[in-house]
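The complex is shown incomplete by one protein chain, all other protein chains being positioned as in the whole.
A and B label the chains in the order they appear, each numbered from 1.
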Amino acid sequence: MDRLTLHFALENLNAAYAECLDDGDLERWPDFFTEDCLYQIIPRENYELHLPLALMRCESRGMLKDRVAAVRQTSVYAPRTMRHLISNIHVTDDANGIIRARANYAVLETPLDEPTRVFNTGCYFDGLVLIDGALKFRERLCVFDSILIPGSLIYPI
Amino acid sequence: MDRLTLHFALENLNAAYAECLDDGDLERWPDFFTEDCLYQIIPRENYELHLPLALMRCESRGMLKDRVAAVRQTSVYAPRTMRHLISNIHVTDDANGIIRARANYAVLETPLDEPTRVFNTGCYFDGLVLIDGALKFRERLCVFDSILIPGSLIYPI
Partner (left out) sequence: MDRLTLHFALENLNAAYAECLDDGDLERWPDFFTEDCLYQIIPRENYELHLPLALMRCESRGMLKDRVAAVRQTSVYAPRTMRHLISNIHVTDDANGIIRARANYAVLETPLDEPTRVFNTGCYFDGLVLIDGALKFRERLCVFDSILIPGSLIYPI
């Protein structure tokens, strides 16, 4: 793919990713990843200090599915709407079949009967591969800015 | 139009749309729509349950103009600045002369002498047509996340 086409594919991938999560269509979420993969939600501080502790860590599509099942079975979590704004998407490297990309994200949440507020902001660090012409996440690290999460973070970001 | 060109046209259309509203240039806003059109602002809940109740509903460019006139004549509304962030723009369908697209939006508002805050977030569901080489909204549904609107929503989104 030339650089323009790749950028366009990345924009579309992130748009579809956001749509999946914002529509609450979690069962489709693992399909954005390769079979072996790494999905992590890490506080910025740990990321910068190379500390391994993550808020969420999944190392295969199977673990992502388990995660979705866990979300569905959590009954104490008050219903809310999530809204992803993903911007500043750009490729940082493209070599040896792995595309490296970054993007900034903000997730705004709207609990039932409450006003919309900022839930979480941060940066995606992605490693992507082309499988049958479609981009898949081999790695998505969600490095978030706050060490405080309003409410428990149970949904993927 | 090929897919890349269409995506680019959509990005530009949404940028011009945001610029128009954020600059307070409301009189130009109806020009983004076709003569017969559907513009609606709907709470997410109603949209999902197929309930018809909308916060704002205009079915022609004439009604959009009436809406703008109403905003201009509303004197009890405190001045404020709106700022649109439209992201995750993508085409979902392109057939029979109608282009279907979605985007996430966040509108941040800044009342005079107050800090900036989240006003409204949601999703645009668009139906677009090409008229003389330019994209126009035949339909723009603003499905918003909160059932609480801080202050009265009188501006278009």
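Here is the rule we use: a contact is a pair of C-beta atoms (placed from the backbone, for glycine too) under 8 Å apart; a residue touches a chain by one contact, two chains touch by 3 or more.
For clarity, every value in this text was computed on a predicted model and none was experimentally measured.
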Checklist entry - Which one, B:L85, B:I98 or B:I149, makes contact with the chain that was left out? => result B:L85
Item to check | Touch list for chain B against the chain that is not drawn | outcome: 4-5, 8, 11-12, 14-16, 18-19, 22, 81, 83-87, 106, 108, 110, 112-118
Checklist outcome for this item: chain A positions in touch with the non-displayed chain are 3-4, 7, 44, 85, 87-90, 102-104, 106, 118, 120-123, 145-148, 150
